[in-house]
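Removed from the display is one protein chain of the complex; every other protein chain stays in position.
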Amino acid sequence: MSTSAQIFRQNATRWAGDVEHRHRIEKALRGYEIKRDEYKGRFQSWAEARRAAAAVKFEVINHLDKYLEQFVKNIEARGAKVFWASDAREAREYILQVARDNKAQFIIKSKSMTTEEIHLNEALQEAGFEVFESDLGEFIVQLREEPPYHIVFPAMHLTRGQISDVFQKKLQAEPVQDPEALTMIARRLMRQKFCRADMGISGVNFGVAETGMISITENEGNARLTTALPRIHVAVMGIEKLVRSMDDLALFLPMLATAGAGQHLTCYNTLYGGPRLAGESDGPVQFHLVLLDNGRTRILADSEQRDALHCIRCGACLNVCPIFRNIGGHAYGVTYQGPIGSVITPHLRGLLEYKHLPFASSLCGACTETCPVGIDLAHHLLQNRRNAVAQKPPLLDKILFFGFKLLMKKPWLYRFGMGMARLLQPLHELIKGTALDPMRPWTKTRQTPKFARKSFRAWWQARNPQS
Amino acid sequence: MKITLFIPCFIDQFYPEVGVSVVKVLEKLGHEVEYPAGQTCCGQPAFNSGLWAEAREVAAHALDVFEGADVIVTPSGSCGAMMRVFYPKLFEGTPRHQQACRLAAKVYEFSEFLVKKLGVTDIGASFSGRATFHDGCHGLREMGIRDEPRQLLKNVRGLELVELDPPEVCCGFGGTFAVKYPMISSAMGESKCEAVVATGADYLISLDSSCLMHIQGLLEKQGRKVRCLHLAEVLAANL
Partner (left out) sequence: MNGSREKILGCIREALKTAAHPPEPGGKPLPSPAPAPPQFRQWLPRVGESFEEQCQLFASNAAMLRAVFERVPSAAAAAEKINQIARAEQWEKIATHRHPLLDEVLQRVEVARLYTDNKYALEELEACPAAVTACEALVAQTGSVLVSSHACGGRAVSILPPHHLVVASASQMAPDLLSAFAIVRQKYEGHYPSMLSFITGPSRTGDIERILVLGAHGPKQLTIILVG
C-alpha cells in the first residue's frame, strides 16, 4: 500500500466515525440541493442544456490545439503575455520571476484551484513574498494553515466558533461569532490589502477562444478587486478550460452557478481581455496568463477518459458523493477531492500511488448523474481500477479472485464450496468479531447473513427433478 | 414466452425465498419459468475490483449458460446492470463481444420485467404494513429503474408506502467496497438506517438483496426491529 493510501485510510476512517461532522456537512449540502433543484427547474430543459454543454466541451477538447492557438493569438494581440507551463515547477518559476522582475512584494490572490495544484503559495512565501488569500473561505483556511476542504466551499467544515477562534488568535479580532460580523472583519482587513497589493493572482473559469478573454466567476467581488487594483495581474489556467466563444458563456455561466453553488448566476462573472487599454483609467498594466499542462495532456491521451477534461470545476460531483459527505474534503489528501479528483489524480500524480482513490467508492453513480458537462465519472473510476490492476496486479486480490474464478466457472465446485461454507458457518460464529475473524471488516459493525438451510437451487431441484 | 431466471449467488445461498417469490409471481401470471442449473455468478466482484480478465472468464460461463434464453429475468438491479450495461464493455475487442451484446439485450430486472415487458402493475398482491423503499444504485442509475417498483407497490393491498428522505442515496454496500473500506461503508449505511427509522416504517423494501444484506446487518447490530424484504417477497407474500 502506498504512503498516500495509508494516510488516506487512516484519515477516512477517522472522519467517517465523526458523526457530528457528517451531520454538519449534510445540513450544509441540503441547503445547496434545494436551491440547485429550484434553479435546474427554471431551465426549460436542464437535460438538454447538459448535453449541449457536453457537446461544446467535447468539440473543444478534441480540437484543443486549434482552440488554444486561436485563444493565445487573440489574447496576445491585446497585450497579454502568455507562458506555457508543462508542469508545476515551470509555472511556479515563471510567476516567481514575474514577481521578482516587478519587485512585487505584496501579493493578493483570488480563489484558484490551479494555484493550489502547483503549490504556488508556499513557493512564493519561501521566496520571501507576502501572499494573502482574499476569498473569505480561502482566507480562513489560510489562517488555520490547512488546505481547502472543498473546491468551491473551502471552509464549509468549520463552525462560526472555529472561525472566530482563528480570527482572534491570528488577527487579534474581537470575540464575535455572528457570520456577518466575522465577514466584516475580513472585509475591512482585505480592503487595505487590495489597495496595497503590487500583484494580483487569479484563476480562470473559462478561456474564450474567439475573443481572447478569460472569464472569472465569483460571489464576493474579491477577484474583481484582485484584478482591478494591483498593477500586475497573473492568471493561471488549465489548458482545458476553453470555450469557443463569448456566447458559449451564456450556457456555461448559469450551469456552473446552478450545479456548483445552487445559484442561477453568481454575483460577478467577469471577462478580462488583458491589461488595461489605452484610454482606460485603471486596471493592471501587465497581464500574464500561465497556461498549465501538469498532466492534462496525459488525460487527453487516454481516449477512454478524455471527457474528464470537460470538467468546469463546479464541485457538483463532490456535493452529491456519499463518500465525500462521510469523509469530508481533507481526508482525500489531494488538491481535487471527490469523484473528479479520484478520476484525474491518478493521471496527474501517478496511478499506483493514488489508485486507492478510485477504489474508495461504492460506484453509486450519483456523480455521473449530476455532472453538468456529461463526464462519465463512475465508469472512469472502474477504468482506473482496471488500469491499476493491469499495471501492478495486487497479489492478495489475484489469489482471492483466482479462487473466485475457479469456483464460479465450475457449477459443481460452486455447489461444493457453498456447501462447505454452510457447514463452517457455525464455527465462524465462534470467532466472529475477534482478531481471528477473516470477515472482521464486515462483522465489526454488521451482522452477517446466514446461509439458508436450503439454497434456491436445492428448492428448484426438489420441485423440478428432471432438470 | 419462456422466462429464464438468473438467481444471483447471494440470493441462491442467503435469500432463496426471494427466488422462490419470483417464481411464484411469474407462475401466477401464467408464465413458464426455467432455471439453468449451470448458473453461478455474473462476475461483478472481480469486475469491480479491476480484475477484468478474471471477470471475463466468469462472465463467459454466464454467456454460455444463458445462450439459448429468450428473456432473462433477475431479481437484482446490481447483477442486471452488470449483464446489461457492463458485459458489452467487458467483452469489447474480444471474440465474444457480439454474444455479450446479444445477452445484454435480453436481460431484465424483475420489477422492470413485470411493468415494462409484461405491462402488469397489479398482480393481486396484498401485504399489511408500513414500508419504505430503498433504490439500489445500479438499478436506479445504470438501468434507469425508478417508477416500476413504486407502481407495483402502489397496488399492493394493505401496504402503506413512505418515501425515504433524502431519496436515492447509496446505502454504502458497493460490493467489495463494504470490506475494503468498512468504516466508510458503515458510515454511509448508518445514514441510511437513520433515514429508514425516521420514516417509522416496519419494513424496508428494495430490488437488491445485496443492499438489504448490508442495511439489515447494520439494523440488527443496532437492535432495530425494521425488517428488510425484497420486492418479490412482498408481492408473493399472500398470493
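Every chain is named by a letter (A and B) in the order it is written, and numbering of its residues begins at 1.
The rule is simple: contacts are C-beta pairs under 8 Å (C-beta built on N, C-alpha and C of every residue); 3 or more make two chains touch, one makes a residue touch a chain.
All of these numbers come straight from a predicted model, not from anything done at the bench.
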item	value
Visible chains in contact with the missing one	A
Hidden-chain contact residue, picked from the options A:2, A:105, A:159 or A:464	A:159
Residue among A:225, A:256, A:317 or A:381 that touches the chain left out of view	A:225
Residue touching the undisplayed chain, where the options are A:269, A:286, A:361 or A:443	A:269
Residues of chain A (touch criterion as defined above) contacting the omitted chain	28, 31-32, 42-52, 54-56, 58-59, 62-65, 68-69, 78, 82-86, 90, 94, 134-137, 140, 153-156, 158-160, 163, 179-180, 182-184, 186-187, 190-191, 194-195, 211, 213, 219-222, 224-225, 227-229, 239, 244-251, 253-254, 261, 264-277, 279-283, 291, 293, 297, 300-301, 303-304, 306-307, 310, 368, 371, 374-376
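Note that only the chains that are shown with their structure count from here on.
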item	value
Intercentroid distance (Cα basis), chain B paired with chain A, Å	32
Interfacial residue positions of chain A with respect to chain B in the complex	9, 12-13, 16-17, 19, 22, 26, 30, 33, 322-323, 326-327, 359-366, 368-369, 378-379, 382, 385-390, 397-398, 401-402, 404-405, 407-409, 411, 414, 418, 421-422, 439, 441-442, 444-452, 454-461, 464, 467
Residue ranges of chain B in contact with chain A within the complex	7, 9-17, 19-20, 23, 34-35, 37-41, 43, 45-52, 54, 57-58, 61, 89, 137-138, 140-142, 166, 168-170, 172-175, 177-191, 213-214, 216-218, 220-221
